[in-house]
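Before I ask anything, here is the structure I am working with.
Missing here: one protein chain of the complex. Every other protein chain is in place.
Presenting subunit A:
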Amino acid sequence: MDMFELTIWKGDWGLPSVDTECLQVLVYAKFNGIPLKVNAVGNPFNSNLPILKYNNYTFTKVKDIIEVFRENNYNTEQNLSRKECAKIMAYDIMLKEKLFPALQFIWWVDEKNVNELIRPWYCKAMPFPFNFYYPGKFERQARVIFEALYPVEDDISIIENKVYSEAQKCLTLLSTSLGESLYFLSEKPTLLDAVVYSYLAPLLKAPLPNPALQNHLKACTNLVTFVARISERYFSNECHEYKTKENAQNVKQYTHNEFPNKRRTQLVAGFFVTLMMATYAFSNGILEVSAKDSEISDIPVEDSITNNE
C-alpha cells in the first residue's frame, strides 16, 4: 500500500507545526490514526504548504487533502448527523472569518511580535537565501489582507481594535459552545476539533511579546484545557521535547549568566583603559612628570601583564 506523505511547516514552542492549515491536516490525520510520513520543512519556495503526496498525486488544499483521507475510509464524521456536519461547516467559516485575520495580525502586522519573535524565528527556520525574502513577503501579504478587508480604514490601530474585538467575541463563543464537554460534537474528536485546535494552538503556545489576544484565550480555561488535551494525547513527543528543551534552557540561563564574572571584566577593562590613556598622555607629552628612570621602565612591564590577562 502506498504511504501518505505529508509536507508541512516545521513546528516549535511545543507545536507540531506553526502554520494553521498544516496543523489542521496533521491533527485530522492523527485523529484518524492515519499512517503518515511527515516532512517538517522550513522552505516553502516551491508551493504553499501543506502538501500531501499519495499514489503519485499531489494535493495542496486542505479541503482536497481531507477529501483524500475520507476516500480512504479515514473519516471521523461518519457517525454524525447531517445537522452536525452543517455545524462543522458553519464553524469552519466563522473561525476563518474572525480568527484568521487576528492570527495574521498578531503574526505579521503587530510590530513588537514581528520584530522580537516572528521574523527572527522564520529567519532561523529557513535556509540561507530564502530567509531574506520570505518573511518580508509574508508581511506584505498580511498587510494586503487588511487593506482589502478594511478598504476605508487607514489607521492601523483602528483596524487592530476591530480585528481583536471580533476575535475576542469569537473565542468567547467557542468557549460557551464547548462548555464542559471533552470535544465539540461528541465524545470523539472530529474535524471541527481539528479546525478549532489549528487556530487556537499557535495563538496559545507562541511566546508572543504582545500577548493581548493570548491573554483573553488564557482566560477561557476550557479552551486552554481543550488545546492541552489534544496536544498531550496526539503530540506528546513534541510537547515533551519542548518542555525538556525549555527546562534545559532555564537551567542554563540560571547557571550561565549572559555576562559571567561581570565585575571582574569591568575592573580589568577599567584598569586597561586607564593604563592606555595614561600611556598615551605620557608618550605625547601632554602630562609631564619629572620621572625617575626606574619608574618609566615600570610601565611597559605592567602593560604586558594586563594584556596577558
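Operating definition for what follows: a residue touches a chain if its C-beta (ideal position, glycine included) is under 8 Å from a C-beta of that chain, and two chains touch if they have at least 3 such contacts; residues count from 1.
Definition applied: contacts and distances are computed from a predicted model.
Chemist: Quick one: find the hidden chain's UniProt protein name among "Mitotic spindle checkpoint protein MAD1", "TP53-regulated inhibitor of apoptosis 1", "Metaxin-2" or "ATP synthase subunit a".
Modeler: So the chain that does not appear here would be "Metaxin-2", according to UniProt.
Chemist: Quick one: say which of A:Asn79, A:Asn161, A:Gln266 or A:Ser283 touches the chain that got left out.
Modeler: A:Asn161
Chemist: May I ask which residue of A:Asn79, A:Thr176, A:Thr225 or A:Asn247 touches the chain that does not appear here?
Modeler: Of the listed residues, the one touching the omitted chain is A:Thr176.
Chemist: Considering the complete complex, identify which of A:Val68, A:Cys85, A:Cys123 or A:Ile156 is in touch with the unshown chain.
Modeler: Touching the chain that is not displayed is residue A:Cys85.
Chemist: List every residue of subunit A that touches the chain not included in the displayed model.
Modeler: Residues in contact with the chain left out: 82-83, 85-87, 89-91, 93-94, 96-98, 144-145, 147-149, 151-152, 160-162, 164-165, 168, 173-174, 176-177, 179, 212-213, 215-216.
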